[in-house]
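As you look at this complex, bear in mind that one protein chain is not there, while each of the others sits in place.
Naming follows writing order (A, B and C), and every chain is counted from residue 1.
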């Protein structure tokens, strides 16, 4: 195990990694921006280095400053958390060049999986079920119209270099498509420096189901069951649970085994998530692989008893996997609610401010991950995620009742501060959700009760943080209603040509 | 299930019961003293009734006021928590007379088990291994000297009506015995209105191991494994864990099965704890049965996944036990640390005051039960227990590392406020404790490093609260070193004659 | 923090009064000085002060504890000695022990609180004129709940 690990993140996930290091006897270096100089991770760290001003680009996204801080402090490894540089293959490579272990998969694996088209090509070869629709990138609006006509509307225009809910536009008719095509290309160019886009059928009413995998550097891998993250608003997950409810055991097994096979086939190491869309007939469509710890990892920890950040660190240190597949036994149900500092009554606008009151819930089977505390100034510079409340119970009904209890007692107040707790509790009361029969359309249904639901485009990317953990629950068509074979193109270029800059 | 339950307690356990009620959809009435008018349980309750002034005798021990409050609010049941009226058979009877369900065993069972001599007579009949030594009450000092000579010094003089660490004196030689005998009788008369005492050999270096049982009103019962509570200072538990470490599986099984048999034999219902002393040879000696939820119940919940307060309420509502023995599967290790507002550097003197800072730990597998919050005034009127931190891990080493991490990040500060956290962390670093080879002598050894350790008598009883959950880890001799058969007398009188007033 | 008043409590009191004073007094306060025996508190403002405490209270999101029927002012009250049911008269249909306008003497019975079928007489702790009956006949009361409000007697009453 390492002697000293640098934590290149902030907020609750920096604290999460710090806790894991403490428990393993590893010293911690927390790098931080000027805005976070008095934050909890900074106060609890063994060493801290201020690496830049509040703006993420010059601090948490500043690879040179982070590597310099590691050099100064003698850290042997860098844990990137989620968001920020966690899926940046270049940063992983810079770490390696500077003798630092990056806690994550090898850079070339990260690079290959960062490009959606490449990732799907690789997974297709590994035998994973791909979504119907085009994954070929489309040089002209006319090409896009052709594909859309073939797969049927609504369709979604997506940036090849996008991901995490960014760079997507939903289109309901051929009339809208040319403008959406142009807009998405332009946005992708700005956001990713890469304007390649492709078109697929959009499926609103499916479930977002993902599989947690854990692989070591010696060719071993296990899966840790499924999570359902279908409760999303504008591609941002709000409530997550493990295991995925109301699916046939055979579906869950297939998903888990398929996911692990896919990850192992590309030489994945560390903790990863393989995301799928599952339709009403329980058909599964591969979406993407995430190379980082996820915001929602606690629910998997609670049903398996396995500490994922411990395992990340062990794997990064070269230890062979400490768990065999038969050691992984799922128990009960865990549900997590993200508590964002946003105003549900004002279209989830960020509502930061100073916390005059802050008292997280406690008690049986209740876990809180938060960097908040009385007097904390929620900064407008970063993501709005303030806390995660995760609960466990032997069954799903018990877990949902417990989560409602915990959220009800969570006291957060300050001038201007609002949270998503009231909205989350609305979700908990929804009949379809209680029955486990909800889809990714749930939140829109709650927010827009009437018939015609306009699916909004993802918000423009904000600076780093949990933001970057937004998901891609949007695309994917069911089998073609007319019974035609879905179009599934494989990109022509190999991984390097598709590298996400 | 009940519609409305009255919670006749305060502090963390009132909150614990309130949370269980919320999760089960049961409305709560919290009764409180004037001193607790702004406490967390009061703030979170559906209804509250102020039943008396700060002094426990006129509030939390005021049976008439509590029953009156139940009548006013229409509560159907009373949950007594621990301490206060939780093991008062008269109160249970008053509840029954007033049409209220007392959450606990039937009054006559409580009465029988409250008297130690009766309890042991009953357990002896049920085949439980009794401790060597006298349990016959001794009318004169000469009788006491005879018994002490027979079992060998050190001995302990105990009040028959005592319990929970109260009414005991350790004696190291015949010369000390007459005065100790007289003092214990006088103290017992004052404390319990009953001056009967008996004498047994005292065994300092054993383990306190207890078994959690759960029985319904239909003759069904299960056990939920063992807990070790050997880390005690003056009979007050400081750190508890489940399962009991470093014992042979066969010993653990025997303990659990024996305990359940004993509980079922007396018609026990609800959640109970059967306490044993286990010597170096892993011989088990029955100590007593507690008829309430214990302070340390969270560790059992964490290794079994069973919510004990939920089950208490289900049993009290007449539901047959919802778990079969084969459903109870222990997983991993849980350790709890009690955080008391006491100054370890000043002989654990109470150190209450206002909490300017209060930030409990969080993160993976970490549970906190506390009524504390920023601005809370820790009252000198009640018990010093402010919080319980319980953690879980797959193995004991991981759990201890995690507990140390959690305690290190627990921020509690205010003028004059001190806590037992530094001392608990000292225990966690002790080699014998790490190895699971410690006994009830551990704390004295840490506090008095030299050879001769004077075992202090229990502090005089304070008003109610977790105080009353103190334990009796003190008595019990090993098998007689000379190989004689231990003296084990059964009291002449039946349960009612021994009723604890 | 027990019983008798230490410097801690005195300061608590002084600060509370200072805050209240500044909140209640209109206009920009420049200097506040309080002393209680050995204890002194003094505050001086640099420029004109805004009245701040109000918005602070307003932003308080915590539900207030459910204290029922506590008298808002500082007038003397007679409180319930136990939790129970308050009766204004010795038996149903009888005249109430006291009515608004009556003058009560220390030790005079002003009502009954029934708890567990026991009738507990409630007596006035001081003399005064009854200005308000705060709890209706037959209603539940908490321990220490104000039952009737008094006003001190003036020369005319005595």
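One rule holds for everything that comes next: a residue touches a chain if its C-beta (ideal position, glycine included) is under 8 Å from a C-beta of that chain, and two chains touch if they have at least 3 such contacts.
None of these values were measured; they are calculated from a predicted model.
Asker: One chain is left out of this view; which of A:52, A:81 or A:221 touches it in the full complex?
Answerer: Of the listed residues, the one touching the omitted chain is A:52.
Asker: Check the options B:93, B:356 or B:444 and report the residue that touches the missing chain.
Answerer: B:356
Asker: Which residue, A:8, A:26, A:65 or A:180, contacts the hidden chain when the whole complex is considered?
Answerer: Of all options in A:8, A:26, A:65 or A:180, contact with the hidden chain holds for A:65.
Asker: Kindly note down the residues of subunit A that lie in touch with the hidden chain.
Answerer: Residues in contact with the chain left out: 34, 37-38, 42-43, 45, 47-53, 59, 64-65, 67-69, 72.
The rule is simple: only the chains that are shown with their structure count from here on.
Asker: Cα centroid separation between subunit B and subunit C, in whole Å?
Answerer: 40
Asker: So how far apart, in whole Å, are subunit A and subunit B when each is placed at the average of its C-alpha atoms?
Answerer: Result: the chain centres lie 45 Å from each other.
Asker: Give me the residue numbers in subunit B that touch at least two other chains, ranges are fine.
Answerer: Not one residue in subunit B touches at least two other chains.
Asker: Give me the residues of subunit C that touch two or more other chains.
Answerer: 62
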